[in-house]
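Let me begin by presenting the structure, written as structure tokens, before commenting on it.
Excluded from the complex is one protein chain; the other protein chains are retained at their positions.
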Amino acid sequence: MLNRPPRSLPDYVELRCCSNFTFLRGASHPDELVQRAAELGYRGLAITDECSMAGVVRAHVAAKAAGLPLLLGSQFRIDPRDDAESSITLVVLAQDLHGYGNLCAFITKLRRASEKGTYHLTLDNITGAELESCVVLLCPGRNATDAQLAAAGRWTLNQFTGRCWIGVEQLRRIDDELWLHRMRQLSELTALPLVAAGDVHMHVRSRKPLQDVLTATRVGKPLTECGHALQRSAEQHLRTRLRLAQTFPPSCWRKLCRSPRAAASAWTNCATSIRTRSYRRGPPRRATCGKPHTRGQGAGGPQAYPSRCTPRSSTSCR
Amino acid sequence: MTRPSLSSACSYSPDALPRHVAEAVWRGSEVSDAVSRTISSGFPELDAQLPGRGWPTHCVTEILMPLAALCEWRLLGRSVPGFTTGGGRVYLIAPPKQPHAGGLAQLGLSADEVVWIDASSPADRLWATEQIVKSDPSGAVLSWVAQARPEQIRRLQIHAQSCDAPVFLFRPVATLSEASPAPLRVTAALATGWYLEVRIPKRRGASVPDPVYLAAIPTNLAAVLPPRLQSIPAPAAALLREETSDARALGRIAAPPSAGQPVSH
Partner (left out) sequence: MQGHWAALLPLPLPASPSPIDAHALGIWALQYTPRVALLEDSVVAEVAGSARLFGGGEQLHALIEAGAAELGARVAWAPTGTAALAVARRAKTQAELDGFRLPLTKILDPLPLDAIAAVHRHQATLARVGCRCLGDVRKLPRGGLGRRFDKELLHALDQAYGLRPEAYDWLALPEAFHARMELLSRVETAPALLFGARRLLLQMAGWLAARRMGATEFTLRWCHDVMRAKDAGTGGELTVRTAQPTQSVEHFARLLAEHLAKVQLAAPAGDIELLATEVLPIVEESRSLIPETIRKGRGTDLALERIQARLGTACVRRPVLSQDHRLEWMQSWSCEPAKRRPAPRYELPVPTWILDEPLRLVERDNRPHYQGPLQLLLGPDRVEGGWWHRSSADANAAPMNVQRDYWLALSPHAGVLWVYQQRLAHDQTAWFLHGHFA
């Protein structure tokens, strides 16, 4: 590794990270993300593109080369049905092959039910039963009221008992401290443990201009008119562990990271099993998640999907 | 037959008198109810001390502060809904710094309810204030007239008698010693933490001996303050103690802060 971090820095696994397979949102290739995470000394990385598993192959190749445990998952934006709910993001991570299959099936179901390139998800279309062997991170939006937060927390607890966390981002905003306080209160109310997440969109801070251009393309306006659609700062990148230690307050640092550290080691085994088993056999027939993306916009075209992985390339993957 | 006690013979209730008589009678200890409408200041402790329980209209109100751009909106921000009901606008005449409409929008003043009139010379400021006041606007007039003589304030007061909007004149606290024809004079200064110390040296009625402390957190900050900042701990007292002990230990007096340092006002 390029820079060996000092032993006193806490271990970290990034659990919420999207690559450029989340079209017009992520600004880095999965392999760039994996390499950077390895450089920074992360204990693991989760690639969680939005309602898609398209980035996993490249990420897997890079992770094997770098020796970094890779977690596979996806994140979903859940729309509110009424005023009692707010917009939340749910990050779903597969624990084993069975979970991976369930997640792929879920994604396929969502994509098929909507127009090409979009998906629509509310709290009544998702249950814990169809996402077995997956863990979830509840990442609420910052404009939620306390009642809405409590409702979301309770729902998560009911559906995913024993395998759910609350993801807390600290993005160097002035309301970070208050947000952390509210998340602590939510955690006490619902007994869901807190975990640090980064909501990563790029691997290094210098990718921000590209990410701005992607945003402008997505909203269809010139850069000068995008206004608040652009991200406020370049904080949503893979940060150094030193920076993370400074950002997340020390009093809850250990508590935040204990769970993913333990989980990461468990998942390393799962990831290995996924690697060895699925690419030997070919992916399960249900995983036709490549289908809606044949438009192939942006980086990472159709060739990146597991369904196209021939036996010969899978040997080289191994 | 019992003799009526002295207290009952002397006491009367002002409500028992017909209104026109009650207005004409004034007891020295009571705070007069204003005849014109008032706008609540948003602070119950301050409302209790203001005649008519709010900022008066049809006259000028002087607000004296040690420094301009110190706490104007912290003091007046809560009355903004009262200014803008019925399509009123807030007129800012010669403010000390550039107002930021984004911050004002977070207080409840939308961009088309704000008018900034910039005038550089004191005469122009007074003239512009007079023109706005004479036109009987709806909303509120806030004017920073640092150099104004008492007779100019009297002129504004006379024009304000026909003006239904509250007129606030911000002046430096050094003018407290001058006589002023404004019927209400309020001084505002910073106190510890989020508090503002407000005194009312002049009002219609008995004078207020004690200052009023208002918990004036800027309205738009309230939504992002974590619990530890809801009341600010005493600042820098620790720092001062360190400095003096340091001076004693080293046996010399600490250098005056302005020596050789570029002054940033």
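For reference, chains read A and B in written order, and residue numbers begin at 1 within each chain.
Simple rule for what comes next: contacts are C-beta pairs under 8 Å (C-beta built on N, C-alpha and C of every residue); 3 or more make two chains touch, one makes a residue touch a chain.
Note that the structure is a prediction, hence the values are computed from the model and not measured.
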Handout entry: Option touching the unshown chain, where B:Gln131, B:Gln147 or B:Gln161 are the choices
Key = B:Gln131
Handout entry: Contacts of subunit A with the absent chain, listed as residue ranges
Key = 142-143, 171-175, 177, 208-209, 212, 223-224, 226-228, 230, 232-235
Problem - Contact footprint on subunit B, counting only the chain that is left out - result: 66-67, 69-74, 77, 87, 89, 91, 95-107, 110-112, 114-119, 124, 127-128, 131-132, 134-138, 164, 190, 218, 220-221, 223-226, 229, 232, 235-236, 239, 257, 261-262, 264-265
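Please note the rule applied: only the chains that are shown with their structure count from here on.
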Handout entry: Centre-of-Cα separation between subunit B and subunit A, whole angstrom
Key = 52
Handout entry: Footprint of subunit B on subunit A - complex, ascending
Key = 174-175, 177-178, 180-181
Problem - Partner subunit A, residues of subunit B touching it in the complex - result: 223-228
